[in-house]
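A protein chain is absent from this complex, but the other protein chains hold their places.
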Amino acid sequence: MTLTAVAWTVAGWLVVVGALGIVRSRNLVQTVVALSVAQSGTYVLLIAAGFQRGATVPILGAGGAGSTPVVDPLVQALVLTDIVVSATVTALLLALTVQIAKRHGTVDPDELRALRG
Amino acid sequence: MTGADVGRVDVVAPLAVTGPVLLACLVLVIGRWAPRPVVDALALVGAAALACCGGLLVAATSPGDAVTWLGGWAPAPGTHPVGIALVADPAAGLLVLLVGTLAAGGLLFSWRYFASVEARFQALVLLFCAGMTGFVLAGDLFTMLVFFELMGAVAYALAAYKIEEPRSLQGGLTFGVVNSLGAYLALCGVGVLYARTGQLNLAFLGETLAGAPPDGPAVVGVVLVLVGWLVKAAAVPFHFWLADAHAVAPTPVCVLFSGVMAPLGVYGVARVTAVVAPGVGTLAPVLVVVGTVTAVLGTVLCVVQRNLKRLLAYSTIAHVGLFLIGAADGGSRTWLVYLAGHAGVKAALFLLVGVLLARFGSVDEIDLHGAARTGRAPDRLTGALFLLAGLALAGLPPVGAGLGKAALEESVPGVLVPVVVGVSVVTAAAVLRAGLRVFLGVGPRPERRVDPERTSGEGEEREMSGRFERVPTTMLAAPTLLLAAAVVVGTLPLVGRVGAAAGERLADGTAYRASVLGPAHEAVPVEPVAWHLSGVVTGLGTTVAAVVLALVVLLSGRVPARRRRPVRRAVGRIVLGLERLHSGHVGDYVAWLLFGAAVIGIAVAAPTLG
Partner (left out) sequence: MSRRARLVLFGLGAVGLAVLWVVATGGLPPVGTDVHPYRDAAVAAAAAHATANVVASINFDQRAVDTLGEETILLASVVAVTTLLRPADDERVEPPDPPPAVLPATRVAGWALLPVTLLVGADVVLHGHLTPGGGFQGGVVLATALHLLYLAGSFPALQWVRPTRWAPLVEPAGSGLFVVTGLVGLAAGAGFAANILPTGVLGAPLSSGTVLVLNVVAGIGVGASIVTLLGQFLRQEVVIGPEAAS
């Protein structure tokens, strides 16, 4: 398969499989981790969008922008931002999970029945 | 766009976004040692200052949109932009004003008595305001997303604030997972659009896409971004999280959620549709359908609730459906005014429910039957305000919600008018039914059953420290002021003028692109939103209808869950089925999220791409 097909497919697959993880999950920790998996799909999408064959890292030498092209640094900056956001939201959701385990006595989503209707 | 106005916006816009952040940092640092009134006062002043910034932005941008390229990175004409632009137009200014006002109302309500350790609650509210302001002012798609995530992160914590209550934690978790996944879908859309065009700035993106008929990446990318915003707006079928989050969040937080956070999703949809994808013709009809389904579903579920906060939450969902209809089809002039009026009324209602919680320890309509009929002045004032707010929700002139509703009825296509009227009448009737039952004890006392299918309002943790025989003035002042603000929205001609202009400019993507890219267009005069005789008459009519409906339901002795005759039993079964779908299970919500995204995406893409 070509690189293009593999890259886009992996990106889409990760997002969908992460969502599947949430739908099927019997443990809230798995739910939170599946959410992270879904976000990694977006990282693959962005990095793939910025890739160029034969290009080098976006670090400028002493001569400034040289003759070799560099890969797209913008998508790397976006992914960097998103990784921080994802880590912090994961921490937040895990804190909620810890408290749910204490208050509900379970971390199984099927057994959380406090909100209905 | 005069030079002086732009200069002022260059300072005010970044300050509006970062000022609350700085204040939150200050509050966190001094929170350990400073006395509570100092922290409360700082936060309140910050919210009020934000509202003033919003007003300044509205005034400065009425001649034309003001674009601020941050860091001095304005692109030379014809070059590729590298910086971030903040674009202020009257709609953005109006929303910033709304954010500041509602935050001030919520902070006033929580003055001194709201349980807050080391000033964290006040800091979270300020950060929430910063997130919303950034989302509204951002002229760059990725910046919008970053502030969307900021809004979200703070909201998840505020929703689960009462950690002793199992419900809060569950509501916060489902809120967090669903909204985050919506944001990730939007990020996929941003990635696709970037790969297609190489642009992140909204105006440049729109300009690049305008050159050719919409192709696969353009359509799917825009749809994915819109799905993210629609999750925030709680449109069906992405709405499940809102009722849960509202039912459990502290009441001053619900004020912000219902008043401005959910409608911000509609703003995002309107902005992106207008600027980036005006060429995708199928978006408008699909959004109208989504809005209508949202409005109807919200109304139906509102009626069967016994938890007062959940009742108000479903009413918010119904009204967001109306805003979506307005923004998508002909009502662009009117929906911002409706939003402003609705925000004041809904915020006041939530705060009054908060007063009930503080006084009686419950938000259950059946549990509280006649409880507030104590004859004491503060309780009577609470009841009067509650009933007035219910009437306002039904469209009573001259309150702002009624003005917006009347104007929306006049601007949407005729076939949708019954939806607008129906939503207003039925949701207001539900609110009035609750108010009459709690404050006046009208109707026979219903038997106190435990409903396994429905969330009750009992056992809700008190939010305020200490028991209240006497309600503090600040707790009653806040809803009074917010309701008064709603009346001002309905009576001050300035609001109608500004709201109409803001709405039209929000829908005008060409003017937006011109103000960022090239010579700005002259602002075209717009017919202001005002009371017409027909609007006054229908407003009075819907108010009377709502009161009659509420009284009929109460006095016929039927509790909402009981159905006797076959037709009503069939209807009852459908409603019960709908209620069962709202299970509180995060897996269900995510399944609906994917399903809804796929349906909307295919509905938009298939006709466009052939």
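Should a chain be cited, it is by its letter among A and B, assigned in written order, with residues numbered from 1 in that chain.
In the analysis below, a residue touches a chain if its C-beta (ideal position, glycine included) is under 8 Å from a C-beta of that chain, and two chains touch if they have at least 3 such contacts.
Note that the coordinates shown come from a computational prediction; the quantities given were computed from them, not determined experimentally.
Visitor: Using the touch definition from the top, which of B:V296, B:L440, B:A477 or B:L581 touches the missing chain?
Guide: In the full complex, the listed residue that touches the missing chain is B:L581.
Visitor: Out of B:L57, B:L107, B:V178 or B:V192, which is the one that touches the chain we can't see?
Guide: Going through B:L57, B:L107, B:V178 or B:V192 one by one, B:V192 is the residue touching the chain not shown.
Visitor: When the complex is taken as a whole, what residues of chain B touch the one chain not shown?
Guide: So the residues of chain B touching the unseen chain are 10-11, 14-15, 17-18, 21-22, 24-26, 28-29, 32, 68-73, 79-84, 117, 120-121, 123-124, 127, 130-131, 134, 142-143, 146-147, 149-150, 153-154, 156-157, 160-161, 163-164, 192, 194-196, 198-200, 215-221, 223, 580-581, 583, 585, 587-588, 590-599, 601-602, 605, 609.
Visitor: Which chain A residues would touch the chain omitted from the figure, given the whole complex?
Guide: 2-4, 7-8, 12, 16, 19-20, 23-24, 48-53, 57-62, 64-65, 69-74, 76-77, 80-81, 84-85, 88-89, 91-92, 94-96, 98-99
Basically, only the chains that are shown with their structure count from here on.
Visitor: Rounded to a whole Å, what is the gap between the Cα centroids of chain A and chain B?
Guide: 28
Visitor: Would you tell me which residues of chain B are touching chain A in their complex?
Guide: Listed in rising order, the residues of chain B that touch chain A are 142, 146, 149, 152-153, 156-157, 160, 163-167, 169-174, 176-177, 180-181, 184-185, 187-188, 191-192, 194-195, 200, 244, 247-248, 301, 304-305, 310, 451-455, 579-580, 582-587, 590-591, 593-594.
Visitor: Tell me, which parts of chain A touch chain B in their complex?
Guide: Result: residues 11, 15-16, 19, 22-25, 28, 31-32, 35, 38-39, 41-42, 45-46, 49, 74-75, 78, 81-82, 85, 88-89, 92-93, 96-97, 99-100, 103-104, 109-110, 112-117 of chain A touch chain B.
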